[in-house]
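Missing here is one protein chain; the remaining ones are kept as they sit in the complex.
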Amino acid sequence: MAASLLEIRKLAVRFSTGDGPVYAVNDLDLEVRCGEVLGMVGESGSGKSQTWLAIMGLLAKNGCAEGSVRLGGEEILNLPQRALTRLRGARMAMIFQDPMTAMNPFLTVGRQMTEVLEWHRGMSRREARARCIAALESVHITDAARRLSMYPHEFSGGMRQRVMIATALLTEPQLLICDEPTTALDVTVQAQILALLDELRQRFGTAIVLVTHDLGVIAQLADRVIVMYAGRQVEQAEVHTLYGAYRHPYTEGLLRSVPRLDQPRSARLATIPGRPPDLARRPAGCPFEPRCAYASEICRRQMPPLVSLGDAHLRACHHDGALGPQEREA
Amino acid sequence: MRVRGPQLRSLVVMIAAALLSACSSAGDPAVPVYRYVVSDRPAPAALQVLRRRVAETPRTLDPSLATDVPSTDVIEDLFEGLVTLSAGGKIIPGVASSWTISPDGRTYIFHLRPTARWSNGKPVTAADFVYAWRREVDPNTAAQYAESLARIVNAQAIIDGKRPPDSLGVTALGAHTLEVRLIGRTPYFLSMLFYVDYMPLYPPAIRRWGMAWTRPGHLVSDGAFYLATWVINGHLTLKKNPYYWDAAQVRLREEIFYPVPSASSALSRYLAGDLDFVGTPAFPPSDVGWLRRDLGSQVRVTPMYGTAYLGMLVHERPFDNRDLRLALTMSLDRRVLDEKLMQGMDMPAHSLFPPLPGFTRRSPAWAHWPMARRLAVARRLYRAAGYSKAHPLRVKLLYMTEGVHTRNYMEAVATMWHQALGADIVLWQEQWKVMLQDIQYKNAKLFWSAWVGNYPSPYTFAHQFMKGFVMNYGDYDNPAYQAAVKAAVAEPNRARRYALYAKAEAILNRDAPLIPLYFYNSNELVKPYVAGIEPNVLNVHLARYMWIRQHTLRQP
Partner (left out) sequence: MIRLVLRRVLAAIPTLLVIITLSFFMLRAAPGGPFTEARRLPPQVLANLERMYHLNEPVWEQYGRYLTHILRGDFGPSYVYRSTTVNALIEQGLPVDLTIGGLALALALLIGMPLGILAALRQNTAWDYVSMAGAMAGISVPTFVVAPLLILLLAVKAHWLPAGSWSNGAPDHLVLPVLALALPLIAYVARMMRGSMIEVLNSPYIRTARAKGLPERTVILRHALKPALMPLISFLGPAVVNTLTGSIVVEEIFGLPGIGRFFVDGALNRDYTLVMGVTILYAMLIIAFNLIADLLYGVLDPRARQQ
């Protein structure tokens, strides 16, 4: 087993709103190991993005994070701004869902790339340019030198995501957090970007966190998977274990809803009956209980703890019996 | 003859000005005022600069074309005619040092001062007057007030394009002798000579520069000052003309005119120390109380030669009924109007002619009755005219939008008539120009009017009610009145002439073709260190008499 890179302990993210607090992430324990791809899945609003934004120190003004996050053994949660500027973009980088809006339309692609090296590495503009050209080429962008002086709007969506990835990797970070990097792209481009991430992981040994609500994406790339529900981790397993022997009713629901190409896209998330819970309230029992087919008396009263099932498989559920027919093989 | 009142009070009084007076700076008695220690000796020459307000920017400095008060105010300091005015407003010799009048009163010979000079040093000659007067009546000049010269032989025919301009009855008998022939005896002719229309012009400047001859640097004038700067809508600087024949007596080095339309702005500017002299109207009537208290003798309220009144179409219903006209004029309590609305700043008027030294006005008898009696008689006349509670007089009263002040006054008049007689007066406000047109096209039966004379003779007022005169908007026509006025005009003796005017006024009082409201008073602000400004009914203050005293600011 590879060494642990990022250790998250008892992470909680809370937002204060006009209607009281919203508990977006609760009691989250997990680690990211060097060089692995960690997938994180869950329905919309399950706290995936906020987990990583908290770690990057990018929470909205009304949000606050508690707990502990160690990167290479060093505490990084709630660091002051100055320390964050040395950490973000250097030791860990993050790319976002919509490459159309994630780049500054007023600055050339080159400027948005070189500034990273100028700031973190103290390079001159010229040195930085040379590095950026190489970086663009490594994400398979041709004619890179010319493209540096172009503006984001002159690029297609997939190209922009490549630029974002290239930019994130300029400083060779140990951790790359990809928050739904392919959701906004169409299917063929999606596949290209995933292939690219896989290639880069192998080449640079960067650990990648892949946040998505698309289990298909996870299956393609991830080594391990975290399943999130209502700001909590409900199951964690090696990817083949999860697909072959998931032990949580919610995971089951998710897997059942994995789209096939012959189904319309919109059908993807609609297959688990019921709606995600209101994060402003903290139920005493299992948050999935209202929607769970296996719920029993205890589920409503008591929060199921995350327990190890051995073989690096963890889950949080009171239900001991078998789940439905496990129709999918990893 | 020029309309002062309405223009002064109305033009360019914008919404802003209206609101300005609403939140008037001046209303606040806590305003700190400058106080001065003043000596009787003149300030050093370098400090002989007077900053004064002019009501608007002059529209032109061409004496032949000027029609507005601001223009004449400035032109009167730039140019000098055959006669001029003393500080107190009397006609005195100007460029002409003396003159003789033929026994029939129709031929005048003027002897020009050989020392009279243009601002470029050239002598002022009789030919310059001939040139200027011909230009005034020349149809190609299209001078609005060309008819001011109508008493001169052939003037009207030239204006009408029936005779050439050089047929005008004015001849240069020599470089310094001017002969003027009139169409009839004209006792007020000498006082008319002060008009800007009678001022001499320097022909070479006009020939050379055309329309632009009035610009600084081009304009050549023969008065005590010459034009140094003229920013339209901004300030005008006049400098002392070293060639002026009486330059030795002129102490001001410079006179600066600032156009400030509204009285409340003028007051602010004066209080801020930007202006030394503010001519009428220098402040809103409502401010007179605290200003008198805090500024003392800096506030000057003096009679001005003007009357505000309401005109009526006397040949049309309902005002063809004399009883009704009398009922209306009698039932107005002008003293109340004056105190409540003008803060006692104007003088109640019961007849047309404003006060004039030497002239005894004829007020109607009812003016001296107690109000109760007047009301009783007025109600009787009102009923006699066929009106009653059940059948009240219903009529529109036309006046102009410009000036909050007029509006308040008209509302008060309407209320008073309603209370006294039960008459229903509908107030009808129109923009100045629209109002004029409606009055001239006889669209209004009852309308606001005002007249301010530019020369001190009752004739300027009497003329308003002469048959055929363009400004006789009410079409008043009484042969007895006309005979009296004509007799007055032809009468060379002043006492007898004034008696004839008084007779004419008595006829007016009987016929009541107008409803007099008030005589204008001028209200001026003069810093204590400004000398040489004397009250005069024409409200003309020539800068040649003004000077600055030695003074220092007293620390508060």
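Each chain gets a letter, A and B, in the order it is written, and its residues are counted from 1.
Everything below uses one rule, namely that a residue touches a chain if its C-beta (ideal position, glycine included) is under 8 Å from a C-beta of that chain, and two chains touch if they have at least 3 such contacts.
What you are looking at is a predicted structure, and each value in this text was computed from that prediction instead of being measured.
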Original post:
Among B:144, B:249 or B:415, which residue is in contact with the omitted chain in the full complex?
Top reply: B:144
Subject >> Residue of B:388, B:419, B:440 or B:552 touching the missing chain in the full complex >> reply: B:440
Subject >> Among A:68, A:85 or A:183, the residue in touch with the chain that has been omitted >> reply: A:85
**OP:** Return the single residue from B:96, B:192 or B:260 that touches the missing chain.
**Re:** B:260
Subject >> Residues of chain A in contact with the chain not shown >> reply: 56, 58, 61, 81-82, 84-90, 93-96, 98, 101-107, 115-116, 119-120, 151, 153-154, 164, 167
Subject >> Positions on chain B contacted by the hidden chain, ascending >> reply: 1-3, 6-7, 11-12, 14-17, 19-20, 23-26, 28, 30-32, 34, 57, 59-62, 65, 67, 139-147, 159-161, 211-214, 231-235, 258-261, 264-265, 268-269, 271-274, 402, 431-434, 436-438, 440, 470-471
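One rule holds for everything that comes next: only the chains that are shown with their structure count from here on.
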**OP:** Can you check how far apart chain A and chain B are, centre to centre, with Cα atoms defining each centre and the answer in Å?
**Re:** 89
